[in-house]
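Heads up, one of the protein chains got dropped from this complex, but the rest are sitting where they should.
Chain nomenclature is as follows: A, B and C, assigned in order of appearance, with residue numbering initiated at 1 for each chain independently.
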Amino acid sequence: MKRSRGGATDLSVQLGPLRLKNPIVAASGTFGYGTEFLPYLKLADLGGFVTKGLSLLPRRGNAPPRTCETPSGMLNAIGLANVGVEAFLDEKLPALRGCGTAVIANVFGETREEYVAVARRLNGAPDLHAIELNLSCPNTEKGGIAFGVSPPVIREVVAAVRRAAPGLPLIVKLTPNITDIAVAGRAARDGGADMLSLVNTFLGMAVDLRARRPVLDNVVGGLSGPAIKPLALYMVQRVYREVGLPIMGMGGISGAEDALEFMVAGSAAVQVGTANFFDPTASVRMVRDIDAWCRREGIRAVRELTGTLQFPHGAPPAPCAG
Amino acid sequence: MKRSRGGATDLSVQLGPLRLKNPIVAASGTFGYGTEFLPYLKLADLGGFVTKGLSLLPRRGNAPPRTCETPSGMLNAIGLANVGVEAFLDEKLPALRGCGTAVIANVFGETREEYVAVARRLNGAPDLHAIELNLSCPNTEKGGIAFGVSPPVIREVVAAVRRAAPGLPLIVKLTPNITDIAVAGRAARDGGADMLSLVNTFLGMAVDLRARRPVLDNVVGGLSGPAIKPLALYMVQRVYREVGLPIMGMGGISGAEDALEFMVAGSAAVQVGTANFFDPTASVRMVRDIDAWCRREGIRAVRELTGTLQFPHGAPPAPCAG
Amino acid sequence: MPFDTPAAVVRHESLNRDHFLLTLESPSIARAARAGQFVMLQTRDGTDPLLRRPMSIFRVLPGRSGRFQILYKVVGRGTRYLAGQPVGARLATLGPLGNGFRLPPAGTRPVLVSGGIGIAIFPFLVETLAKTRRRAPVLVYGARTKGDLAALGFFRAQRVPVRLATEDGSVGVRGFVTRLLEPLLAAPEEAAQLELFVCGPTPMLQAVAALAARAGAPCQLALESQMPCGIGVCLGCVVRCPGDDQGPMFRRVCTEGPVFRATEVLL
Partner (left out) sequence: MPFDTPAAVVRHESLNRDHFLLTLESPSIARAARAGQFVMLQTRDGTDPLLRRPMSIFRVLPGRSGRFQILYKVVGRGTRYLAGQPVGARLATLGPLGNGFRLPPAGTRPVLVSGGIGIAIFPFLVETLAKTRRRAPVLVYGARTKGDLAALGFFRAQRVPVRLATEDGSVGVRGFVTRLLEPLLAAPEEAAQLELFVCGPTPMLQAVAALAARAGAPCQLALESQMPCGIGVCLGCVVRCPGDDQGPMFRRVCTEGPVFRATEVLL
């Protein structure tokens, strides 16, 4: 695969109907509505970005404390605060006109109807490139259990959204809080997802020992950051082999090598989340560093890397702890 | 709760039929067969320790590389290497006679029959205080899916072991690789477990980018260490509120404050795993530091702490990411 | 406009056991900074602790040096890392961030109220007040003990009258800053001539805000909060604010703050 130096790397990737100029996408909830990062980077240098999760009506979110640092990670319980889909269409999206990158709207609801209503509202919006369904949200009709842990529910919601927004590429974002994430991936595929993104955050908690109280007002939060990288990488590898849809992998990606590892494990593109907090230019630097790495390694097109992981003994053996 | 200084803290804890002199127990797979730590500590200073997992026959384990460091954690795929239950009874257990702490045998099998056979062999062994069933093991009769993710399988295995070793307190160790760990805890309770231990390691993977291969020869490994602490703490809290059996919590505990947080969240005792690797005296120092902390806080008996977590709004709301 | 840039450590002094004065060079940040703003400083090499730490801008040094200072107290791993950084080290630094203090009307007397390391925010304000020809401020400064007081030299050099309170009485009056504020705010006609600028631990902010409200004195509070990003995107740093019939509203301390009018927030 070695080639002579010079000659730009082809960084573009294709995920089903969605073409990205490079594989680095900023993740939902960590990149605001995009414009917040204009002081630090050119949006056009990114493959794309995903907005904060949008609901039908604006949401104020949870009471503070909403975040807590943990070893090599952080917990968050923002409570899905967002401006609502109308304000997004009226104020946020127009500000992104001509930004030169793929804009992806993250969508959630507390009921199937809410998912559908938000998706329908977004369908046909100018300059919107795709929607991403966040299935980690509690289903208020099913006693607060997340949509994303029940295969029939996943299939239904995805199919309903598919019909409501026929014009937009549909990314389904999987929750990792499930026994076998491949089962969720297959359900999303069967519902009509064009591609999958994974993983969302892992459920976790922190305790304030002195006060004998949870640190987060919401008690429970989602763990993100480098701490979860090995877990996310395993899940991406598994979904890649078991489901057969293009994947945007994420979980703790902080540098180009992390991103490339996710690609080797099966990601066609990757998302960068928490790293945007501790390093606001992390995403664009990754684009540059991936380009440099490909040149060094003699790789003409970064998409060649996806799924190139070689297993020493054929397929991986049954996972076993200890 | 304040009391005057001086006066020893009562560190003893009672978990169903098992009384421990203090709540610090060294975890399976991280403490060998106990004697390896004699240069560094007195076993009698511990509440107890759990042996490396024992199978019916000796096992050599996986090919190297077996471990890999990750952000604030490590992956292992030892492959359950162990001397086998006969050598344990003939060589390891006699060396522990009079060691002054609770000796707990960790048991696993690839079939229900193997679990039962090992447990039966251990039943009545002198100086053995309890057995701990490791349910994270792949069930070769069910295509390699772990025993611990199927409630009916859990119930059956636990009940069978309960009958095979009626004389020993029975700890059932839960895997965290499941949608709702409380469901597994209830199944273990229904099968006859005296208490639960949680969590075992989380499935994860690391990629060697240069070689495009998994770092571990086994591909998949189990994540342990501080990185998983928030996840484990959440699960302990959940099982405490949902199941009603005494709990030995673990996952990333590295110091007295970690241990106390697990107790506040619902653990009656805790286990210390990976910390034994990077700090061989971590466990006994925790005992000392917990004693000192209780004195400072005016707590007479450490067991009073268990489950004292106060929820700001009554019970925790539905967990939700973002 | 904020910048994300590696700032070089050009000076680093230990003031006492756990307080340090760090001088960083970053012309773009120094030029843009206003009193009450802060930076996010990288305080580790690996991935733990993960997040940057918010630190107030203590002073921007005069002239064209492009230098500014941070006064910090070592309280945990991030600040311990900071304390180990030698001259010449480069620290990823993001700033200036947040809204600074709103300057008082020309005739108003500024009363600076500081608790503990809250003092770090005030030197820049003192210099800004002087430059903008506001009335000279007075500083009311409380700490646990004498050894926890820092930067007194700066205020003396600037001829700012300083009133001290320590919890153990080792210097100044024994007790909290409120003991010093109560007499100041006692006379309503005087109180109306004052504006309070407050930075310190939350219980102190609450107590001072209550005093100010009773006296009818305007009061600005510089809040602290856990800040994962510092730039308004994570929504993690919010403070509870008066709301409506649907409950409280939340505002981001990093971007809508860190300075709020006391009446804007519910502490």
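As a convention for this text, contacts are C-beta pairs under 8 Å (C-beta built on N, C-alpha and C of every residue); 3 or more make two chains touch, one makes a residue touch a chain.
Given the structure is predicted, the values throughout are model-derived calculations rather than measurements.
Peer 1: Please identify which of the visible chains the hidden chain touches across the whole complex.
Peer 2: Contacts of the unshown chain, counting the full complex: A, B, C.
Peer 1: Using the touch definition from the top, which of B:Asn22, B:Ser55 or B:Ser72 touches the missing chain?
Peer 2: For the chain that is not drawn, the touching residue is B:Ser72.
Peer 1: Of the residues listed, B:Gly16, B:Gly84, B:Gly192 or B:Pro280, which one is in contact with the missing chain?
Peer 2: B:Pro280
Peer 1: Hey, which chain C residues sit against the chain that's not shown?
Peer 2: 44-49, 77, 80-81, 84
Peer 1: In the complete complex, which positions of chain A touch the hidden chain?
Peer 2: Residues of chain A in contact with the hidden chain: 71-72.
Peer 1: For chain B, which positions touch the chain that isn't shown here?
Peer 2: Considering the whole complex, chain B reaches the absent chain at 29-32, 36-37, 39-40, 52, 60-61, 63-74, 76, 78, 81, 225-227, 254, 274, 276-281.
Basically, only the chains that are shown with their structure count from here on.
Peer 1: Give the identifier of the chain nearest to the protein's overall CA centre, each chain being represented by its own CA mean.
Peer 2: A
Peer 1: Measuring between Cα centroids, which chain is at the maximum distance from chain C?
Peer 2: B
Peer 1: Quick check: more C-beta contact pairs at A-C or at B-C?
Peer 2: A-C
Peer 1: How many angstrom between the C-alpha centroids of chain B and chain A?
Peer 2: About 33 Å separates the centre of chain A from that of chain B.
Peer 1: Distance from the CA centroid of chain A to that of chain C, rounded to the nearest Å?
Peer 2: Roughly 36 Å separates the two chain centres.
Peer 1: Determine the centre-to-centre distance between chain B and chain C, using the mean Cα coordinates as centres, and give it in whole Å.
Peer 2: 46
Peer 1: Can you tell me which residues of chain C touch two or more of the remaining chains?
Peer 2: Answer for chain C, listing residues that touch two or more other chains: 46-48.
Peer 1: Any chance you could list the residues of chain B touching two or more other chains?
Peer 2: 71-72
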